[in-house]
Every structure is written in structure tokens, then in C-alpha cells.
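Apart from one protein chain that is not included, each protein chain of the complex appears where it belongs.
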Amino acid sequence: MDEKITQRSVWEKISAKLSKRSLWMLHYCTGCGAIELPPTMTARFDMERFGINPMVTPRQADILLITGYLSVKTLKRVVLTYEQMQAPKYVVGFGSCTINGGMYWNSYSTMKSLDRYIPVETYIAGCMPRPEAIIASFNELINKIDRGEANSWKDYYNNYNFYKENQEHTFEGPIETYNDIKADAALFNIK
Amino acid sequence: MNTVLWIVFLPILLFVIGTFMLGYSRKYVARIERRYGPPIQQVFYDIFKLMSKKTNISHGWMHDFAILMLLGGTLLTMYFVPVPGFHFFAQYGDMLVIMYILLIPALGMALGVGETANPNGSIGISRALMMLAGYDIPFVLTFIGFAMINHTTSMYELIQVQQAGGFAGWGLISQPLLGIAALIALQGMLGEKPFEVMVAPHEIATGPMTEMGGKFLGIMMIQHAISIVVELTIYINLFLGGAVNWFDYLLKLFILFTALISVNAVFGRFRTDDAVRFMWKIPLPLAIIGILFIIF
Amino acid sequence: MEYQKENSIIEAMQLEFPEAAFTVKKARRIEVKLPSKRLYDFAVRMQKKWGFLHLSAISCVDWINDGEFELVYHFWNYDEKVLVMAKIRIPREKGDSHFETISNLWQPAKFFERDIHEMFGIYFDGSEDMEGFILTDWTGPPPMRKDFITREYALNFFHYREYEPQWLKDMMAAGEGNE
Partner (left out) sequence: MSKIDEVRDYELFIGPNHPGIAGNYSFKMKLRGDKVLSAKTDAGYLHRGFEKLMEERLFIQNIAIVCRICVPDPDPNENNYARAVEEIAGIEVPERAHWIRTLVLELSRMASHLFSLGGHAATTGLYVLANWTIADRDRIMELFEELTGGRVYHIYQLPGGVRRDFPDGFGRRVLEVMDYIESRLPDYDDLAINNSLFIKRATGIGVITKEQAISWGVTGPNLRACGVAADVRKDDPYEVYDKLDFEIPTMTEGDSYARMIVRRKELVQSINIVRQIIDKIPSGPVWNKIPNPLKWKVPAGDAYVRTESSKGEYAYYMVSDGGRKPYRVHVRGASTTHGVHVLENLLAGSRIEDASQIMFSLDACPPEVDR
């Protein structure tokens, strides 16, 4: 990891310094954690002061905030959404349910471990985490981008087979995603 | 030589003004909403972030080309609108040319969005074109009225006429009906609320921008930043007596923009049909009455 | 007299449904057990004659040991302010059990019947919409049936993160934390 950081060119360092100030979060309420997002966005906690804005469509978003448990039905949409987002993209797993199923560990309907399906940048533990925790995790993400460590999105291009295998296991069949990940990786030269 | 410098630096200058104005509007609205708000240079960060995205999914060459058409149309308009110290192109193209090329960005957007084949985008663009029909007619009419009084269609000469008359010579003072009609139409032209339905996130997932990400959205934001300055400048030149120097110009920009975003902050948005109806019910009759006053 | 309102309602109903067993559970709650064939008639009377305009819910209970499903219809009367719970039992089949719909009388029944079809596998004949709704991506058996054990299914099917800290091992060794 350290080697990689020192390899960054000056331009990349400046780029990280500027782009960390603008992170757009996809407005997707996947679970109950969505209830703490309005307070985070609005007057009391106001995450726009860090340049974090809710965005409507996956094409424009940088952060995919998974707010809580994902039922298998939603997980399918989340994978589609994730693939539509433009790299670099960061996934934040919010709440215990994304870490190990949390409260719904024995439910037949929710997935248990998010990083099997898409690469996760940071997790927020708790059920449910407070708005302060969301802001703290965003700050952590901002620091990671600044240090050049927020590279988990590359993992999806490099280890696509691993993710695809898990997705297909959970969806019990192939998933049609409209995006050719490997061709994209070659086209945009992602290593 | 001076002209060449202007041609090179004018886009950059207006872009910087535009980004800071957008940042200011976000901060201003945030304060009304009792928030702290983003830093004023936030829009610059956003554009930089978008331009440095690693992947940019394109939907075919028309998509790429239309985005350039969008930016090109706005830049072209920009050169024909006189700003203090620079009116080189303004003597070659009058107001009619400006009204004509102002439509190019909208058409470019329509082409590009059509190529993305996203229904939300198509709905958004059809609304944007409908709104165009709503605000463009009153705006053109106010201009025709103005040209009739002064017997010229050149924007530069109109500024000269107004400045010769002092404060009372301002278009807004001498022809208040036309001035108000154009002000309302300007609100629609800028796409501020209540005439914002074509990019409404709740109704149609930001419409034309739905499939735009990365550099595409970055160019659209640059275009937006320049175009708000250009559109406000047109209004200043026609109705607020133009500007004598840059201090005067920036002050007028700032005051006019603040007035418009104050309305933006405390209103919801009209539906498309209501918006067009409103445009044709209030600014259009105002403009017609104003013209009738001039004729008789 | 206690439960006067409830008893007078029961009297009126008993005249037309002599085979039904009525009980007052508490204030504003009447329970009635019906043969399953009579339910539709009962529902029609409830709505058209006795003014029970609001269908609050339809619940289903899987009595696996009796080999029966119990359907409980909750009707509410806005004027009398009484809730009637009509209980019927239908046989529990391996595949879809069948029963008649009341969705032509009450719109809300559409949702409840569709839900019961998905969760328990009871097909309501005559309902216009019995498509999958909540579990469209689910391929297993109807999950609310008692013979489906969600814990077993989840443990076999999903990936769990491996997490075995020392304190947990100590606890397990001491025989705690199993329940």
C-alpha cells in the first residue's frame, strides 16, 4: 500500500486534494438507515458543507451509501446501480446489517455480507448509526481519498470473477447487467 | 491585439464569474434553509471532480458531439453579447443573431439526450423545449418593442442609447412593462424555480442529465456557468443600462442574480403546462401591451 | 349489562348463521367461527346488511399439526365501532390450497389475498391479481409455512463473515450463548 502512495504523481495528488471536496452521494434508500439521511442532509447536520450532495442518478454519483439491510431483490438493483456509476466510486456500508446481517442474521430474504458482492470502502457499525457517525465516516472517506488509499473500486474491475460468482450464487442464476466490466477496464485503462 | 486577448480570456473570465455565482447561490439558498452551506468555490470542485473521472460511459458519437454543440453554442452566444470593454463581435451580429444562436444549446442538449435513450431524459428534454416556447416568445417580443423605439437591433447601440439617458434611460425605467415581462422570462430562461420542472429531481430524476456522468456532466456544468452569466448580461444590456465598467457590471450581475435566486428559494415548481400557461398569461400580455404603448 | 352492544349484534347474526359459534372476547371484539363454505355469504351480509364497511385485515395461521390453515377476517364497523373476527379453517395441501376470494367485495382484500398466496401458498380462486408481489425474486417454498425454517435456509445459503474472537470461543466453551 505504501509503495503505491509514493508512486502517485504530483498531478494525482492535486487531483485528490480537489476531488475529495466534492463527493456526490446516490440518493438510494435501500433500508431503514435512510431515515437518518434527511437529518444528515438538512439543516441540523448539513453534509453539504463538506461538498457532499445527494444526487439522483447513478451516472452522476460517487458514493453509493448502502443504508442498512439489503434484501436479495434490492441487492440485484444495487449491483446494477453500482455498475452504472462512473469510477472512481466508493461504497459505504451503513449499519450492522451490511457487515454481517445484523438483526436479520437468520432472515431468508436479506444478504449478510456486502463486500462479497461489491467492494466496500468503509463501514459504519451500529443499528442505527447516528448522523454524526455518517458524517464521521464521510470524513474518513475524504481522508482516504486524500491519502490515495480509496482504491477499492479498482478491485471490482480486477477481481470481477470473484464478485460475479457470489452474485450469481445469491441470485441463483446469471445476472444481466448491461455493462461489460472487463471491456470497460480495458477501454479506460484501469489497473 | 487587445481583441485577441479578450477572445482568449473572455470564456475563462465568464466561467470563473459563473462558478462563483453558482456557488454563491448555493450558499445563499442554504442560509435560507437554515444550513451552513458549501464553500463558495464548491462548484469549481464539482466541475474538477467530474472532469477527472476515470470512466466516462458514452452512448455513441452523437452523445459526444451534442455535448460539444451545447458548449459551442453557448460560447458563440457569449462572443456576441457585449461586456464592458469588449464589443468586437457585437458590431457584426445584432440582437436577432443572439436570439437565434441562443437556441443552439437547447437543440444540442435535445440531440445528446435523445441519443441516451433514457425515458426520463426524453421527458425532461421535451419539457425543456416546451418551456423554451414559453419564455422565448415574451423575451423576443420585449426585444422587438425595444428595437422599435430606438430604431436599432444592435445591442451595443441600445446600451449607448440607455447610457446617454442616464438612470431614467434604463430600459426597466422607461419601459417598465417590457422590463418586467423580460424579467419573468429570464427566470424561465435560467431554469430557476418556479420554472425548473425540466430538471426536477423528484418528478423525473433530473431529466436531461439522467444519463450524463463524468466529463459530460462536467461540460454541461461549465456551459451552465457561462450561460447564466451570458443570459443575465443580455438582460443587463437591454434593461439595466448595460455597464460602464467592470465594477458596475459585476454589481448589477450580483444584484440581479440575488433577486432571481431569492424567488427561486421560496417557491416550488410549476408543472410544465402551468408554467407555459403562466408565461403566456402574464409576461406575454405585458409585453404585448408594452408594444402597443410604443406603437400608439 | 356488560357487552350489550356486542350481544345485540351477535343476536342479529346468529339468526342467519345458526351454525356459527360467536363469542365476545372483550369490549368491541367479537369472534366468530364459521364453516369455510359459509364465509362468502357471511362477508356479503357483513358488508351489505350489517354495515361492516372496513375490512381491516385478513390473517392466515398455519396449524401444521392439525393439517389446516386458519384464515381470520377482521371486519370493522365505523358506526357501531365493533370489530368482528371471522375464523375459518381450510385443509392444508402440499401444493397450493384453494379458497374463494372476497376481493370483489373489498378492494383491500386484493392485497391481503395476494400476500397470503405468496407467503402461505393459498390460491384465492376468482381474484383478478394473484401475481407475485413481494417475493418476485424468491424461488423457494412459501416462506411463512411452518415447515420452512428460515434459520436453516439462511445459514446454508448466505455467506457470513468469519468472526471468532477469543471471548466468543471462551463463551462457547463454557456452554453459554447457544439460545
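Think of it as A, B and C in the order they're written, each chain with its own count starting at 1.
By definition in this document, contacts are C-beta pairs under 8 Å (C-beta built on N, C-alpha and C of every residue); 3 or more make two chains touch, one makes a residue touch a chain.
Owing to the predicted nature of the structure, the values given are computational and were not obtained by experimental measurement.
**Q** Where does the absent chain make contact, in terms of the chains shown?
**A** Per the touch rule above, the missing chain touches A, B, C.
**Q** Give the residue, chosen from A:Leu18, A:Ala34 or A:Ile190, that touches the chain omitted from the document.
**A** Residue touching the absent chain, from the options given: A:Ala34.
**Q** Any idea which of B:Val8, B:Leu68, B:Val266 or B:Leu292 touches the chain not displayed?
**A** Only one listed residue reaches the unshown chain, and that is B:Val266.
**Q** Using the document's definition of touch, tell me which of B:Val197, B:Leu256, B:Val276 or B:Ile291 contacts the absent chain.
**A** Of these options, the touching residue for the absent chain is B:Val197.
**Q** Decide which residue listed in C:Gln14, C:Ser36 or C:Ser56 touches the omitted chain of the complex.
**A** With C:Gln14, C:Ser36 or C:Ser56 as choices, the missing chain is touched by C:Ser56.
**Q** Determine and list the chain A residues touching the chain excluded from the picture.
**A** Answer for chain A: residues 26-32, 34-36, 38-39, 42-44, 54, 56, 58, 69, 71, 73-74, 77, 81, 103-104, 106-110, 127-128, 130 touch the chain left out.
**Q** Take the complete complex as the reference. Which residues in chain C touch the chain that isn't displayed?
**A** The missing chain touches chain C at positions 25-26, 28-29, 53-57, 59-62, 72, 74, 78, 81, 83, 85, 106-108, 110-112, 115, 119, 133-137, 143-144, 146, 148-151, 179.
**Q** For chain B, which residues lie in contact with the unshown chain of the complex?
**A** 32-35, 119-120, 123, 193-194, 196-197, 200-205, 265-274
Rule of thumb we're sticking to: only the chains that are shown with their structure count from here on.
**Q** Think of each chain as a node with edges to the chains it touches; is that a line, ring, star, complete or other?
**A** It is a line, because the chains touch in a row without closing up.
**Q** Using mean CA coordinates as chain centres, what's the chain A-chain B distance in Å?
**A** 36
**Q** With chain centres defined as C-alpha means, what is the inter-centre distance between chain B and chain C in Å?
**A** That gives a centre separation of 60 Å.
**Q** Can you tell me which residues of chain C touch two or more of the remaining chains?
**A** There are none in chain C.
**Q** Once bound in the complex, which stretches of chain A touch chain B?
**A** Listed in rising order, the residues are 15, 18-19, 21-24, 27, 42-43, 46, 48-49, 51, 53, 56-60, 62, 84-88, 179, 184, 188, 190.
**Q** Mind listing the chain B positions that touch chain A in their complex?
**A** Per the stated touch rule, the residues are 26, 30, 33-39, 42, 45-46, 48-49, 52-57, 201, 205-206, 209-214, 217.
**Q** For chain C, which residues count as touching chain A in their complex?
**A** Its residues touching chain A are 136-140, 143, 148, 150-151, 153-155, 157-161, 163.
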